[in-house]
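Here the complex is missing a single protein chain, while all its other protein chains stay put.
Letters A and B mark the chains in the order given here, with residues in each chain numbered from 1 onward.
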Amino acid sequence: MTLQAEIISRQTKNELLRVEHLKTYYPLQKGLFSRPTGHIKAVDDVSLTLYKGETLGLVGESGCGKSTMGRSIIRLEQPNSGRILFEGEDITHMTVKKLNVVRTQLQMIFQDPFASLNPRIRICDALAEPLVVHKRVRRSEAAREVEALLQMVGLPRSTGERYPHELSGGQRQRIGIARAIALRPKLIICDEPLSALDVSIQAQMMNLLQDLQEELQFTYLFITHGMGAVKQMSTRIAVMYLGKIVELAPTQQLFRQPKHPYTQLLLRAVPSPDPTLRSANEYIHAGDMPSSGEPPQGCRFHTRCPYAQANCGVVEPALTEGEHAVSCHYPLA
Amino acid sequence: MMRRYIFRRLLISIPVFFGITIFSFLIMNMAPGNPVDMLINPNIPKEMLEIRKEMLGLNDPLYVQYVKWLSGLLKGELGYSYSSFASVSQMIGERIGPTLLLASTSLVLGVLLAIPIGVISAIKQNATLDYVLTGLAFLGTSIPPFFLGLGFIYIVGIQLGWLPTGGMTTLGGTGGIGDILVHLILPALVLGIAIAGKKVRYVRASMLEVLQQDYLRTARAKGISELVVLHKHALRNALIPIITIVGTEIPLLLGGSIIIEQIFQWPGIGQLTMEALLSRDYPTLMGLNIVAACIVLSTNLVMDILYAIVDPRMKYS
Partner (left out) sequence: MSVTKLSELSWRKEAPASEKKESSEQADYMIETYAGQLKRKFFKHKMAVWGCTTTLLLLIVGLLAPWLAPYQPNEVTAAFSAPPSLTNWLGTDQVGRDVLSRLLYGMRISLLIGILTVVMYVLFGSFIGMLAGYFGGWLDMLLMRMTDIFLSFPYMLVVLVIVSVLGADIFTIMFVLALFKWPTIALLVRSSVMSIKQTDYVRASITLGYSTSRILCIHILPNAAAPIIVNATFGIAGTILSEAGLSFLGMGIKSPQASLGNMLHDAQSLTVLTEQPWLWVPAGFVILLIVLSFNFVGDGLRDALDANA
């Protein structure tokens, strides 16, 4: 047993979040007098489990449903079916009042730091708000706690007096992180927290997230489309394509030995310093991702898959069990 | 897609129509007095009145009265006037012609005033002329129409004696088209100015937007003369949204014509409204209200559908 596998097997006892057969569809036409003509199947029957203290990376191209997945878990979108169990408690249909208590354990960091802060509220008030609302501190103590939060994310205390538009993207994202950790949640869903930032700041932000995790024992669901970031951050990685998870494996294994052709494609898309790898793109079927309104029959990837066989377009493969799960009729060796 | 949109739009108007009738019915019920008390000689004994009320269904529960009234309404019956005892629908039918004439003339006049003013001030953006013209437009929206009307009557009608100041035809005159037109000028001008004042802003903004488009720069670069550029390319595209805005002016015109018709003694439904108001003739008032609301409802419907046809970019939502 590898060290990683051992860690994971020990963690099975420490299950934090379990998602079962989650489906989140968007109707294509909404209105009282018109029936929906179809659905965007943003998340289509996804099951996964998060263990305490780990970082599960969720990767895929834009539009594959990974953000919807994150939002559904925290109930920003109401799933159509399936179950979400947080610490063994079913939160799928929980009333808002009860849910708001659970949400203190379950936070989110958003993609666009320019949109995730209310432009009319000073930083210190934005950070104090969750603490005061959930009665974690008295109003008089809030200032001290805000200061501590600012320090934790590496910002000077004077930042508290500022308005969001006075800060840079990196500074704002630090505020977004500070706000998410203010309530000391157990699980933080990071919805592409790096993609709106400069490359130089991305590295700092990853370090910050990792330091915070080490110190405060957070569990992360790290949603991204960048293979580099996901490699650095995650203990395990789930690869998503057209609303489904196609491969799920510990990070090292996935990078060393991808089993799904789509994962292989993603890995090859990463710019590599090795010129011999670059030419490998040739045999990948070009073309865009099909619409998740009408996903292809059979295996959803068969329209772009270089190894597709006849039955790939007919029978949909199931995700295998085990540490290295894959849903492919002909997994790569 | 288009047929579906039109169908949906029609369907949505149905509850709105019923809402209008319910609202009007409730208001009418709040009005003091009832048809029997109003219509019948006060010397008739009380018992007779009760029988009469029973016959007319005035002792029925409110919703029964509403249903009866509504079924009459759908057949075009709006009840009878308290003061003249004439059929309300007939009275409205007789008076609506002059109002429609006045309203449509004002609308055309307003648009004809607004387009050149808006276009010129857009072309001369931020020049003195632009400020003067936009200032004038503001004056047009801010001046009380009755004040402007009185001013016109005083100066143009009485001091200068150029135009008649009231009525639709000269008393004892032949009442030809020329005569009506002469009487139409002042009231239509007052309403037209109010409309133009509001529209100048839209024309100017719309024109400014079009003037910044790339295809105009291309046209200029091809060496087409400025006048042709403006006429053939800019104006045509700027005017599409303006035409559709016209629909929103219908309620304003129907409401505004009350004051104007009163000042200029124009024999339309505005004046009928005033007569009914002064004699507390509630059936007539309600009839007017419902007819006006239905006109607004149907023009909005037509405008929305036209807009969908004219502007293919519109989303069917």
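Operating definition for what follows: a residue touches a chain if its C-beta (ideal position, glycine included) is under 8 Å from a C-beta of that chain, and two chains touch if they have at least 3 such contacts.
Just so it is clear, the model here is predicted, and its values are computed rather than measured.
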item: Touch with the omitted chain, as defined above, among B:153, B:168 or B:193; value: B:153
item: Residue in contact with the excluded chain [from B:82, B:266 or B:282]; value: B:282
item: Residue of A:41, A:66, A:103 or A:186 in touch with the missing chain, whole complex considered; value: A:103
item: Positions on subunit A where the hidden chain makes contact; value: 32, 71, 74, 76, 96, 99-101, 103-104, 106-108, 110-112, 115-121, 129-130, 133-134, 148, 151-154, 156, 163, 165-171, 176, 179, 183, 200-201, 204, 207-208, 211-212, 215-216
item: Residue ranges of subunit B at the interface with the undisplayed chain; value: 12, 15-16, 19-20, 23, 27-28, 30-32, 131, 135, 138-139, 141-147, 150-151, 153-154, 158, 250-256, 258-259, 262-263, 273-274, 277, 280, 282, 285-286, 288-289, 292-294, 296-297, 300
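We adopt the following convention: only the chains that are shown with their structure count from here on.
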item: Averaged-CA centre spacing for the pair subunit B and subunit A, given as whole angstrom; value: 56
